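A single protein chain has been removed from this complex, and every other one stays in its place.
Think of it as A and B in the order they're written, each chain with its own count starting at 1.
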Amino acid sequence: MPKSRNDMIHWAVLLVAFLVALAVPFQFGTLWLLGSMTIFLLLLSWSISWRKGQRSGEGFVAADRSSWIFWVMVAVIAVMIPLVAGTPFFLSVMVAFLVYLTWNTMWGLVIGTAGLQSFATVAVAGLAAYVAAYLSTPSGNSALACTDFSGRLLGLPVVHWYIALPIAVVAGVVVGFIISLPAIRLRGIYFALLTIGLVELCRAYVSQDKCNFGGAQGLYGADSFIPENLAGTLTGTTYAYIGAAVLALIALVVYWRVNYGRLGLLLRTARESEPVAEVLGVNVVRARLAVFLVSSAVLGAAGGFYTAYYHSISPNFFSFSTVLFLFAMVMIGGVNSPRGILIGTMLLQFIDQRFVDVDPPEARYIFIGLLLLLVTLLASDGLVSIPDQVLRRRRAGKRGSGPSSGLPEEVGAMEQEAHMPPGSRPETA
Amino acid sequence: MTGTIVTTLNLTAIYALVALGISLTWAGLGFLNLSTGAMYAGAGYGAWLVSTNITSNVVVVLLGGIITGALLGGIVCLTVFLPLDGRSNWEVRTLTATLALSFIGANVYQWKFGPQFQQFPPLFDWLPSFRLGEALVQPNVTGTVIATTVVVTIVLAYIGASRIGLGVRALTQSIEGAALVGINRRATAFAILGVSGAFIGLAAVLLGQINFVEPNAGYGALVKGLIVALLGGLGSLRGAVIAAFMVALCEAITLQYFGGAWVLITLFLLISVVLIIRPRGIAGVLESTRA
Partner (left out) sequence: MSSVLEITGLEAGYGPLRVLHGINLSVGEGERVGILGLNGHGKTTMLRSIVNLVDWRSGEITLNGDSIMGASTHELARRGVVLMPQGDALFPGLTVKDNLDSGAYPGNSWKFRKERRDYVCEIFPRLGERLSQVVGTLSGGERRMCSIGRGLMSEARLYLVDEPSLGLGPGIAKGICDTLFTLDLQGGALLIAEQNRALIDGRIDRALRMHGGELMPDTGEDGGH
């Protein structure tokens, strides 16, 4: 709450920024609202970090609990969007954004909190989506090569979305469980590679299984929660928006409960040093299993929702480009911060959608790639970490060449060498 | 049966090249170069441009691929390794940065060359085909095996005997030791990434004889290369070659008896089995029971 003149100026500036962000779409088009709100939220996040860093004197943002103002603004924006959206197109962009946000938040839990470098998120969500599509696509509508049920795995009946969705959740958990098993045994980078291979495997498999999964064209005609007559209309899309918002909210709550709760503490301890965690009595295996199962459940729900909203699913879901795009969303904002994940997802969704007509079509992806590269080179943990970095450097600079003033190159590299897994050095090159 | 052997030989050579590139970078510099895909596709395009605009002489085209690959390796050194070396959170950041390069690369290639598949003129047609048992050994297989053996032997011999090679090998063992004897790690990084790029570039041209050159060709090569490098034990060059053979054999057998769609599945099973037995790969040393 405003304590001084500086504070009041600070809040006034932010208020003005918010109003400017609101006014932007009137000049440039509704879609720009997404872009302007992203910038606003980024500035808000930076100001929160900056002030917190100055106060704590350490420059490190430990927990986001005191950044309630950020989430209040997010809620305000979330409620505002369907009210100002003029067209179903803009709302559908936001629906997609919310689905991505759900996936990315859960991904952030695995990569960030648990420190497990995994690309399996796409596999879990995609397989759950495929299961939902398989269950809710009547064969008559779809691109299935088999014209009757005899070719279908298990010959299951077609069901409505409200049954397919919960089953998708279960499917997600099952897949997540299977993926978590090697995680127990494999060291970081090996597990990451395995998950990359896994996604590719999914793509290859569903592409060739025409009978059950529609082959290269995928499945379409899945049952949706939007009634036929409302498909493509503003009202129908608003239902979807509300559904997606609920999903994203669930994801954020799950993230919050895990990350700032006991499980998150256990996971972070294990991330820093497994042997130490074991000595402290942390059951690392169980903790990691738990985070996989929990995140997979939410991923499964989002996958089921995806199918129900888009009426379809295709092998493109598993393409490397999708993986990289989602990965960029998570990393640009900052994988260790829910604010970062939200901002990153918003920013990239905006760039992807707003500049979709730019010629050449690859230009916006090249831009996104360059942005990701730049942010990675300059910031230690995404865009939201910049204030902390600046504050840290300032403090080091003040102390001169004393403790923590930056390491000479060889010492820094030797520290990296110390962290490399043992046995990774060859006998003779 | 011998047809399988022929396919295996061909693929072994190519996968070994990509995996050697990945393993060398890991051993020498300590990071996983996930822009291997962009280097692969880019070198393919480089060689293709040479073959369509300059000459289709096999040596020149191969060199075109090798040199393009080496140059792209240098770019990776400049844009990723040098800026991030010694900085905080470096593992995740090098992973992300190289992935970003992959993303940029694939899109740049698509922009500049279009999504269509490009084909190389046959480079090895002047070699004779001959029979091995009941299978026909195509010229490109012979060419691949010869080219790979020649290049890898020369490069590894050079690394074994030369001053820079000693610097590279020393770096894979001890960063402190290397610094103490005057080895400039950052300068040597260019050599390491250059050689890595050269191997990857050669693989691109050789595999391009069968598959085509296209913007997303890199991803497939990256996944396969990673699988082989991981299976062999990251950082072990010997392991990479052995693993290349195993992966190639698995793929060849699957192609023969189950069809192309099953390749990744059997490969996956193979990796799972090997990694359960040896979590650090074939040539990796198991230092602790906790992987």
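In the analysis below, a contact is a pair of C-beta atoms (placed from the backbone, for glycine too) under 8 Å apart; a residue touches a chain by one contact, two chains touch by 3 or more.
Being a predicted model, the structure only gives us computed values, none of them experimental.
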Contacting the left-out chain in the complete assembly, out of B:59, B:78, B:157 or B:180: B:180
Sites on chain B contacted by the missing partner chain, in the whole complex: 163, 166-167, 169-170, 172-174, 176-185
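Here is the rule we use: only the chains that are shown with their structure count from here on.
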Whole-Å gap separating chain A and chain B, where each centre is the average of the chain's CA atoms: 31
Residue ranges of chain B touching chain A (in the complex, touch as defined): 23-24, 26-28, 30, 32, 79-80, 83-93, 95-97, 99-104, 106-108, 110-111, 159, 168-169, 172-176, 179, 185-186, 216, 219-220, 223, 226-227, 230, 233-239, 261, 263-265, 267-268, 271-272, 275-276, 279-281, 283-288, 290-291
Interface residues, chain A side, partner chain B - complex: 117, 182, 185-190, 192-194, 196-198, 200-201, 204-205, 207-208, 274-275, 320-321, 324-325, 327-328, 331, 335, 360, 362-363, 365-366, 368-370, 372-373, 376-377, 380-381, 407, 409-417, 419-429
